[in-house]
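Removed: one protein chain of the complex. Kept in place: all other protein chains.
In order of appearance the chains are A and B, and numbering begins at 1 in each one.
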Amino acid sequence: MTTLMEIRHVTKRYGGGRLSGEGMTALSDLSMTIDADRPSITAVVGESGSGKTTLARILLGLTPPTEGEVLYRGQDLTSLSGEQRRDFRRDVQAVFQDPYEVYNPFYRVDHVLNTPVNRFKLAANRAEGRELIAGSLRAVGLRPEEILGRFPHQLSGGQRQRIMVARAVLMRPRLIVADEPVSMVDASLRATILGSLRKLTDEMGISIIYITHDLATAYQVSDNILVMYRACVAEAGAVEQVVKQPQHPYTQLLISSIPKVSTTRDWLADEGDETIRAIPGHDGCRFVERCPVAMARCAGSIPPLYRTEAHRATACFQFDASPELAPAEMGQVLEGAVALPAPVKGVNQP
Amino acid sequence: MPQAARFADPPQAGSPDEVYQAIVWGFRSTRPAGPIRHDRTTRMSGFLRYLRRNKSLVLGSALLLFLALFVIIGHFLVDVEDARALSVRPLQPPSWRYPFGTDRQGRDLLAVMVAGTPLTLRIGFIAGFLGVGIGTVLAFVAAYYRGWADTIIRGIADIGLTVPGLLILIIIAVSIPGGLSVNQMAIVVASLAWLNPTRTIRAQVLSLRERGYVEIARMSGMSGPAIILFELMPNLLPYLAATLVNAVSSAILASIGLEVLGLGPIDAPTLGMTLYWVNFNAAMINGWWWWWTAPTVIIVLVFLGLFFVTVGLDEIANPRLRKSA
Partner (left out) sequence: MSPHSILRVHRLRVAFDHPLGTVQAVDDVSFTLLANERLGLAGESGSGKSTLALAILRMIKPPGHIQGGEVHLDGTELSSLDQEAIRRVRLAGIALVPQGSMNSLNPVMRIQAQIADALADHGVVLSKAELAARVADLLRRVGLRAEVADLYPHELSGGMKQRACIAIAICLSPKVIIADEPTSALDVVVQRQVMETLARVQRDLGAAVILVGHDMGLMAQFVDRLGIMYAGRLVEIAPIGEIITRPRHPYTQMLISSLPSLEARGTMHGIPGLAPLLRDLPPGCAFHPRCPKADARCRTEKPAVRDLAPGQQVACHHA
């Protein structure tokens, strides 16, 4: 099994220091590996503040971790040679959330497609470059003659976002990190764009990390899922099981909070309070203040990931009868590319 | 959570964005058709429509154009040699022969204005361009690369800005033996003209470098200098233009200040030197009103013109100042 990327005990803190006092922990002791051989789509689901965007930026090398290491093919990102860096840039690409911000308003959209072709010398001559770009656009369901030559403001958000996917595909990456790729796109187009992402995995063997807050689309399009809550992983596993039989209390809360399109109106109930109990300055599970089934030990220490089933891991003391997720079993929990080693116990708290 | 899509509108016909794109991409309409009919209107009509709305720009440009014409046509109507001392009868009030009158040393004041205005403007332009040129380079280096470069450049600029500029200029001017020529004057003023542009352009670049398209460019393999040149610079051109006009204005003011104090090029018929001679000969007390009226009016026109152009360019450069359609 070739490991494409590995994150080892990465923690990311913002702010803090002698003058500013407490900082904010965006990621807390996260470890993950991405396998190059078996392409799949892994969803990273969480609310704002869960750390999912920070995870994306760390994977893309846009933000350095405060602690821990990020390895590309065994090499730390900070110590890559120039050529290795180019390989990394070609292997790992991104699609961002805002389909307008990513275009330089001064140029036509061709610019965003021509730049990687030129910089990475993807084509031998201009004709080949044009053909390559046209092919990528068609692969995401766009017609080159309708797109090329236009300015960004002349195209809809959905088209702009698809051009970004086409741009990522140009470089034939092994991994695409898509950070909320459809949240700013009209609902009727989301399925189309996510469908083309699915096609990339199925037909071109590109793995995708799909970061979103929308559990429903994550369920529809991905194979595996990681549920994040406040800088930690709450639950991970095959998406069908996690969504149909959620084990972590936070996952359960998340799923029950989604309003479903059905004639059964059970969503609006008695007004719940956001916090059930207040335990300031505790060192335990990040969810203990809102957890309906918290036990005494939950406020004392952070639960590790327990391997509750062949393709499931949950970080909750309710499942301490199951074995803790051992490094040797990491590849089996998540079908396909993403695997999680066990986190270290006793993680430092902010 | 999903927000209703915040797509920016296309540049409205007749808006600053359209003007800017028109200037850069030419006045042809955008490439073929398709369902977006409105873009087929030429950018020229949008440009003219915009000029109707941005009266400052039009007014300022008109004033400067008027001065340019004054100088050009003046060169045909008047013998520029008469701008030198001892050319004509001194102290003549304005008449048909000498429309601006003459001064005590026998200069035809119309000739002086015609010859001197371009000299004054030249100092301003050279100093302004040098100042903004140096400032831009330093600003980009400081803002894009941050770290030590930023700390040093910013430190020097900040310290420099706290010291009164005219004072430094006077000291420099006084130290140069044998007086200044027009070009030397420009260099002297330029030595301080880069301080403010560096700070303001740096602030602009700092905000631009966080844009999504810069990150995408980085991920597409663009190097730092390439990003500065191809991604950041084009979006800064309107702002740089406004800064340039501003710098030219300040440079002219500084040069006139030095000249009035007598530190300028003694033989040159610049506007500032004329005012120096006005002071030297106590023209106001002596009632020779035509001597100081001419340069004053011209200076006021120059500054008004530059001011209105700056305001007009500011509107293009700063989206928040734009009046809504």
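We adopt the following convention: a contact is a pair of C-beta atoms (placed from the backbone, for glycine too) under 8 Å apart; a residue touches a chain by one contact, two chains touch by 3 or more.
Small disclaimer: the values here were computed from a predicted structure and weren't measured.
The chain not shown here is touched by just one of A:75, A:156, A:301 or A:322, and that residue is A:156.
Considering the full assembly, A:240 is the residue among A:37, A:145, A:203 or A:240 that touches the omitted chain. Annotation for chain A: contacts to the undisplayed chain at residues 47-48, 156, 158-159, 186-192, 194-195, 213-217, 219-221, 239-240, 243, 253-255, 257-263, 265, 267-272, 274.
Everything that follows uses one rule, which is that only the chains that are shown with their structure count from here on.
Chain A and chain B have centres, each the mean of its CA atoms, that are 50 Å apart. Listed in rising order, the residues of chain A touching chain B in the complex are 60, 62, 86, 89, 93-94, 96, 98-107, 112, 115-116, 119-120, 146, 149-151, 153-154, 156-157, 164, 167, 183-186, 213-214.
Listing the residues of chain B that touch chain A in their complex gives 1-3, 5-11, 17, 21, 24, 30-32, 34, 36, 39, 211-213, 215-222, 231, 234-235.
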